[in-house]
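Apart from one protein chain that is not included, each protein chain of the complex appears where it belongs.
Moving on to chain A:
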Amino acid sequence: MHSAPRLNVSAILINAAALVLVLSYALPYIYLLMTSIKPAADVQQIPPSFFPAVVSFENFREVMRSSTLPRAFINSLIVAVLTTALSLSVAVPAAYVATQYRRRITTIFLLFALVTRMVPSVALGVPLFQLLKSLGLLDTIPGLVLAHTSAAVPLALLLMSAFFEGIPKELEEAARMDGCTRFQAFRKIVLPVMTGGIAVTALFTFITSWNEFLYALLLTSEATKTAPIVIAEYNSVYGLAWGAMTAAAVLYSLPVIIVTLALQKQIVGGLTFGAVKG
C-alpha cells in the first residue's frame, strides 16, 4: 500500500527558520550590493529605497579610477597572504604537538592562546606600535604582517587543535613503524589527512587579516595602507561618499567570497571532521 506524501511540518519549520537566519545575515550585504549599483543621486535619497530604480556602475568606475584603492587592495592581499602563511606555519605544528603530545605545559600553552583572544585588540595596539617602532617596522608590510599574525596565530592554533584532536595518534605511530621519522610522519601522513582542517583555518586566518582595521589604522600610513582604511576614508571631512564606499566594499568582499566558494568542499569536510567515524 502506498501512502500519500505527507506534509512534513517540522521540515518546513526548520527550513523557514534557516531562511530567516540566512536573510538576517545576508540582508546587510544585499543592501550594500544594492546601494553600490545605484546612481550617485539615488544613494542619498530620502526616504531611502532598498532596490535601485536604475542600475548603474558609476560607483565602481569611480573607485577603480582612484589612485589609492588599487594600491590598498594589493597591500591587503600581500598582508593577508603572508599573515596566513606565517600563522599556519607556526600554528599547525604547534597545535599538533600540543594535542598529540599532551603534557601539562601544552595544556597551559593552549589556554594561554585562548586568553590572548580575550584581550581587546585596542589594548594591544599601543604596545604593538611601540614594538614595531623600535624594530623600525612601523608603516611597513612586514610590520603589519607581524601584527596580524599575533592576532591570527591564537585563532589558528585553537582551530587546528580542534581538528588534530580528531585524528588518531596511531596514524603517526603507524607511519613511524613504516619507516618515517616523526617529521616525515607529520609531513607525509598527518598533513595530507588534515587538508580540510588546514583549508578552514587558512580561510579564517585570511579573513582575520583581510578584514582587520584597527592595527592597520594604527600601524600604517600612506604607503602600506590596506583597503579597509581606504574604504573608511570615503567618510571624510568633505562628506560621506556612500556610493563609492559601498562599491569599494563590494569589490573588497569578492576575493573572500570567491575563495570560500572555491574551498567549499574542504571547508564542509573540515568543519565536519571527526564528526563521522571513518
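Quick note on the criterion: contacts are C-beta pairs under 8 Å (C-beta built on N, C-alpha and C of every residue); 3 or more make two chains touch, one makes a residue touch a chain; residues count from 1.
The criterion applied here is as follows: contacts and distances are computed from a predicted model.
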* Hidden subunit of the complex - UniProt protein name among "Fumarate reductase iron-sulfur subunit", "Multiple sugar transport system ATP-binding protein", "Cytochrome C" or "Amino acid/amide ABC transporter membrane protein 1, HAAT family" -> "Multiple sugar transport system ATP-binding protein"
* To do: Out of A:12, A:74, A:114 or A:174, point to the residue that touches the absent chain in the complete complex.
  => A:174
* Structure fact -> Out of A:34, A:193, A:214 or A:232, the sole contact with the unshown chain comes from A:193
* Structure fact -> Against the hidden chain, chain A presents residues 168, 170-171, 173-181, 184, 189, 192-193, 278
